[in-house]
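One chain of protein is taken out of this complex; the other chains stay put.
This part shows chain A:
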Amino acid sequence: MGLASENGLVIFSKSSCCMCYAVNMLFQGIGVKPVMYDIDQDPEGREMEKALMKLGGAAAAGPVPAVFIGGKFMGSTNEIMSAHLSGQLVQMLKPFHHSMS
């Protein structure tokens, strides 16, 4: 996933996924604009989906949204919401804030 390591905040999504939209809105609400990558628009979408399913594990509701911060997989909606409530999310985004659009 070369994409993920180039940018600070990348969210793998699907164009039809409204939870991905919600997570996008959450980040924008706290002042960062994530790079949204729709895997259903990618010719290798199926492969990416399989890889993301593996990353997410049994607990995840689906392959997307898959959030990467600094090239590192942070989890899906559940993990991001928990991290925001605990205050960790803002901390994790600090080193990348200046590079955000």
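Points worth noting:
As a convention for this text, a contact is a pair of C-beta atoms (placed from the backbone, for glycine too) under 8 Å apart; a residue touches a chain by one contact, two chains touch by 3 or more; residues count from 1.
Methods note: contacts and distances are computed from a predicted model.
Chain not shown in the complex: UniProt lists it as "Transcription factor TGA7", one of "Dihydroxyacetone phosphate acyltransferase", "Transcription factor TGA7", "A-type voltage-gated potassium channel KCND1" or "Small ribosomal subunit protein uS7m".
Annotation: of A:Ser16, A:Gln41 or A:Gln91, A:Ser16 touches the absent chain (contact as defined above). Check A:Gln41, A:Asn78 or A:Gln91 against the missing chain and you find that the one touching it is A:Asn78. Residues 16-19, 21-23, 25-26, 29-30, 61-62, 77-78, 81-82, 84-87 of chain A touch the missing chain (whole complex, contact as defined above).
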